[in-house]
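Heads up, one of the protein chains got dropped from this complex, but the rest are sitting where they should.
Lettered A and B in written order, each chain numbered from 1.
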Amino acid sequence: MWTMPPVDTVLHVLSLVAAAAQAMTAALAAGRRSMDWVGVCLLGCVTALGGGSLRDVLLGHYPLVWVENPTYLAMTVAAALVTIAIARVVHRLQLAFLALDAIGLVVFTIAGCEVALQLHESLPIVIVAGMITGCAGGVLRDILCNDIPLLFRSELYASVSAVTGAIYVAALGLESNHDVATALAFAVGLAFRLLAIRFRWEMPKFVFTDERR
Amino acid sequence: MWTMPPVDTVLHVLSLVAAAAQAMTAALAAGRRSMDWVGVCLLGCVTALGGGSLRDVLLGHYPLVWVENPTYLAMTVAAALVTIAIARVVHRLQLAFLALDAIGLVVFTIAGCEVALQLHESLPIVIVAGMITGCAGGVLRDILCNDIPLLFRSELYASVSAVTGAIYVAALGLESNHDVATALAFAVGLAFRLLAIRFRWEMPKFVFTDERR
Partner (left out) sequence: MWTMPPVDTVLHVLSLVAAAAQAMTAALAAGRRSMDWVGVCLLGCVTALGGGSLRDVLLGHYPLVWVENPTYLAMTVAAALVTIAIARVVHRLQLAFLALDAIGLVVFTIAGCEVALQLHESLPIVIVAGMITGCAGGVLRDILCNDIPLLFRSELYASVSAVTGAIYVAALGLESNHDVATALAFAVGLAFRLLAIRFRWEMPKFVFTDERR
């Protein structure tokens, strides 16, 4: 099904939708901390575009996406402002947001792998680039909100990103058909994330206490 | 008046003064958290030079200002150390610091726009580059002090930076005289910031609470 329209177009549209969704969840996080409107927009931009920016800076891949194409900036700002207007409704759409966020995680991961592949990076770096693109925006959001990043404490999020990237890379290695690899990684990654949410799968935690520090 | 000496020289001097002022306010923030002298110097450097560094890294504009010209580093370290020596006096100069900080915000913003213009970035990116240069140093300071960035919660700070950048870009577009554009953006931006402080203008806040998270 996902292979019927050109997969790249689908991915691009999904990635815009995902960026908007990440900006909106960041805006809600900002609202919980009573930030002002500017803070809401900034937090939205950093969350939605921070992962890709960090990847590009670490790989030396210039110009950054939003520098080359400022529409992304405008869209995330718009998404953040819309969130302020419709916060009461958003509240009831929590399930939709969880799904959009999961799509964002998977789509950003695949897009990050794609960039690293075009730079001819080695396979581990391709997967890491996917993980940075998918996860780092949320980490930056949590740092700016003065929280310990959710990513470090909880559900299968980075793991979903790693699995998605690994499937994408493996499928490309076996199939060499770009569209099939994308569709496969997308489907498995999204299913994995949604199942993890539904059944509250969690990584084991490492709890360490020492009497004296 | 501002156009009588070469505007670029005035800007350069003001930008050194502004960097020193930002390092000094950062040093006071460090002192409130009982950091040691090294921490005071590091926080001063990150605050004064962090905004320009982040802009250059995001735009791929190498070498960074302080790498090419380490005098900046020496000056911010000196400003931080001086602050330790004269902390009791500084205390009474709060108004002067607010003014210097406002000058710093506006001057850094214009300098950031200038760099992006030289790189032939698009207009939105020019304004964003100005905002990053003017505001990001304070955000880094607040992250290192383990606070939610002031920028996100309070007065017109990022907004002043955005307005300053927009005026600068608009004036350049209309006048094409670099000095007039600089002087105009400086005057309006500074007045805006000082009025915002004086009359406690604030951005509306987005307050969002949900029963369950």
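FYI, a residue touches a chain if its C-beta (ideal position, glycine included) is under 8 Å from a C-beta of that chain, and two chains touch if they have at least 3 such contacts.
Because the structure is a prediction, the values reported are computed rather than measured.
Q: Which listed residue, B:20, B:48, B:116 or B:144, touches the chain dropped from view?
A: Looking across B:20, B:48, B:116 or B:144, the contact with the absent chain belongs to B:144.
Q: Have a look at A:98, A:143, A:170 or A:187 and name the one touching the chain we're not showing.
A: A:143
Q: Give me the chain A residues in contact with the hidden chain, please.
A: 57-60, 121-122, 124-125, 128, 139, 143, 146-149, 151-154, 157-159, 202-210, 213
Q: Footprint of the hidden chain on chain B, which residues?
A: Residues in contact with the chain left out: 27-28, 30-40, 42-43, 53, 57, 60, 62-64, 67, 70, 73-74, 84, 87, 91, 143-146.
Convention: only the chains that are shown with their structure count from here on.
Q: As a multiple of 5 degrees, what angle does the CA superposition of chain A onto its copy chain B give?
A: Best-fit rotation on C-alpha atoms: 120 degrees.
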